[in-house]
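The other protein chains are all here in position, but one chain of the complex has been omitted.
Here is subunit A:
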Amino acid sequence: MNIYLQTLKRDLNVAIRNPSSVLNPLLFFVISVSLFPLAISPEATTLSQIAAGIIWVASMLAVLLSLNSLFHHDFENGVLEQMLISHHSLPLLILSKITAHWLLTGIPIILLSPLLGLFLFLDNEGVKILMLTLLLATPSLSLIGAIGASLIVGIKNSGMLLSLLILPLYIPILIFASSAVSQVSVGLDISAQLYFLATILVVSLMLAPFISALSLKISLE
């Protein structure tokens, strides 16, 4: 088994045996979405118009909440030091950790989204596109988020700093993804939005592990 799979297996084992770190962001996601009908209006027409935006903002904040722990534990216990001096490629090790993060945060959000979409009166076509945008863009959220997480590793109480660093980079994803869902409900073509999300995914996949590796080296020196 190569080091990518070994790191993935290790991170999944650590998360499964410490479920609160995985469940907290998901609970936040479900609770925050379910509060909107109480605060705004329970009417189907109102909720269906803003459903995509609500679910996307909540998923983004849930991912942000989970990013703090991406490198933090390994930094505190010294595993990150061992990764840095290993002869294996550091970007590959980081990519493996990002994959574990996406499997534990992105995939559950994608699986929960149809239920929450129906709860907010989103039509079937809208739910399908919502899932597609989440499938295309949640890996980008994890990849871009890893850059911020590697920059703040070692800084105590850095949640606010992480938000300031990462949220501006998430804005294009939010705009393209939520507009894709709202435009499909009025019968407009959404291929441009999907291409943009795919481009963001490819670019972040190519760059984020390398930038994170560089940031980690600087943070640990």
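Convention: a contact is a pair of C-beta atoms (placed from the backbone, for glycine too) under 8 Å apart; a residue touches a chain by one contact, two chains touch by 3 or more; residues count from 1.
Here, contacts and distances are computed from a predicted model.
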Among "ABC transporter, haem export, CcmA", "NADH-quinone oxidoreductase subunit K", "Aspartyl/glutamyl-tRNA(Asn/Gln) amidotransferase subunit B" or "Nitrogen regulatory protein P-II", the UniProt name of the subunit that does not appear here: "ABC transporter, haem export, CcmA"
Residue of A:3, A:190 or A:205 touching the missing chain in the full complex: A:3
Residues from subunit A at the interface with the omitted partner, ascending: 3, 6-7, 10, 13-14, 17-18, 73-74, 76-79, 81-88, 220-221
